[in-house]
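Apart from one protein chain that is not included, each protein chain of the complex appears where it belongs.
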């Protein structure tokens, strides 16, 4: 894929993020990676979505050096880069401050898996990181935010859990490319909303049982997947 | 009615489902039946609503064999079929993961009948199934989901209660045709939302009294119905 | 005012009700009265708003006899008529099942006056009727609903409290004409919503103090009103 195509895809994913209503002010960004060239295309920092053009997308290397673009890359760039480095085969990352996912992140609570909508997208409860250490805030904050996420996933397979809540902050998601990462963000927001209303109705709710989780996740994402029109070949290996 | 007409109707009902905002991602489907030919027209699995054309609607027989169509039918097809088999005179079925109805389903709680909006559509509280047995998940999940619903209606007349919440999953609804099933889905979502806010304000609420329920349900659906512009002739026989 | 003009006004008010998002399904109706001729123009029963034309508006006398129109008048007509009879100088009535006002009605709770938005429109807490008696449901339900409202206003001046919640049902509002009644419905819904969120944050809230209520209500509606561009001359006489 040419870098121009990557920039266009990342632009499109950012616009979709905006149009989905997940973005508060200018908070939110999507990126994509060219794994061969080890270059990441990402939204510039603080640019209103309405004015965002494909040519505004910034290219950086995995050390965060700007390779192409007139604008500064997103202030969250280093977080994205840590995810690309640690999660070897993801192709896109998205970050939002969407209302309901952020409410769970602010509450410092994982989103329990309360139903099949959740299980169709995420293999288990959506983890929330711990609160970032003071030393990490004072050092290299955005880099450390990335480390915190990676740390949270030591015992979770990022292939089957494509989102995380950063405590007191908001959600990050990822996928095969920027478009999938944005799609996961949208699903996450809806699931976060439904989970909130569910626990209002019944505060004692727990995760659904393993068999139901497996059934829904695997009929979409497992070896013998029969949801949709195409077969998907990998099989989840949940580490828990 | 020709099968072409049925497919068009089912297509239209699915589009209406989508436009009503009840659908999360590609979750949601409506179907209709041709009782003479025993053929069911249903949305294909995992196809985005924006791209859905009347020609994409799949025809299956009551055993789930595909009779016409290039795409796979909805992964929920077997659940629809069980409803058509058990509820002898329904003509359409709809399924969504709409936010508020799903919140009640995830909370594993029937929606109490708290007011006349509810009573205008549903004759009593909207039941929630039990949680599906592990053995049923492992056997033929979508078929067993249908069985679970039918089982829940052993003592409820499906003519006067045209919706159900499947525990940890979401709502199904039905009616004379796909259009009515979708209309019920829309009313259900609004009623689920209002019920949620009602119990926040007053957690001790119970079902409204029988006379008020009867009055509202029957003035619309009873023998001497005087709501709207046309008389409706049947009379509810609630089994409870 | 000609009856044609009245019908057009009532049509327009019904359309505004619909466009404001307050209407669930076909639930909701606005009416207006010609006091000289003692004729009421009201929405026909069960007609979808999208298809409603000015010529569909039905004219009835104060006894509920249809004077003009091809369709049946709203099933709530008798309730409207009771309000016109008891509240001698109102010119319009509106009824909705709007989400948040209905949630308070279903909770059988008056909406406390928690802030100045409320005080700008309503002089004190918005009353909720008692639950209608079984005998009244069985007699002439819609007429008795009107009586229940009038009864609730024995000690409340309807000039300064232009809305009521009917327990287990939903709100009615009124004003100088159908347009004002609809405007009050819209304000009521927003106030009901904000009140709900307020009591979630702080469950021990009470009505704001009398002086603040007086200040806001009277600067808009009192003798020396200085809000807006025109002086309003009457002075509220709250009976409590």
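Lettered A, B and C in written order, each chain numbered from 1.
Criterion: a contact is a pair of C-beta atoms (placed from the backbone, for glycine too) under 8 Å apart; a residue touches a chain by one contact, two chains touch by 3 or more.
Here the structure is a predicted model, which means the values were calculated and not measured.
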item: Which displayed chains the hidden chain touches across the whole complex; value: A, C
item: From A:86, A:103 or A:205, residue that would touch the chain that is not displayed; value: A:103
item: Missing-chain contacts mapped onto subunit A; value: 24-27, 44-47, 71-72, 75, 97, 99-100, 102-109, 131-132, 134, 137-138, 141, 168-170, 196, 199-200
item: Residues belonging to subunit C that touch the chain removed from view; value: 114-117, 120-121, 183, 186-187, 190, 193-195, 197-202, 205, 208-209, 211-212, 215, 219, 226-229
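Assume only the chains that are shown with their structure count from here on.
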item: Partner chains shared by subunit A and subunit B (touch criterion as defined above); value: none
item: Central chain of the complex, centres being mean CA coordinates; value: B
item: Fitting subunit B to subunit C on CA atoms, where both chains share a sequence, rotation angle to nearest 5 degrees; value: 90
item: Euclidean distance of C-alpha centroids - subunit B vs subunit C, Å; value: 33
item: Centroid spacing, where centroids are CA-atom means, of subunit A and subunit C in whole angstrom; value: 47
item: Shared interface positions of subunit C, touching two or more other chains; value: none
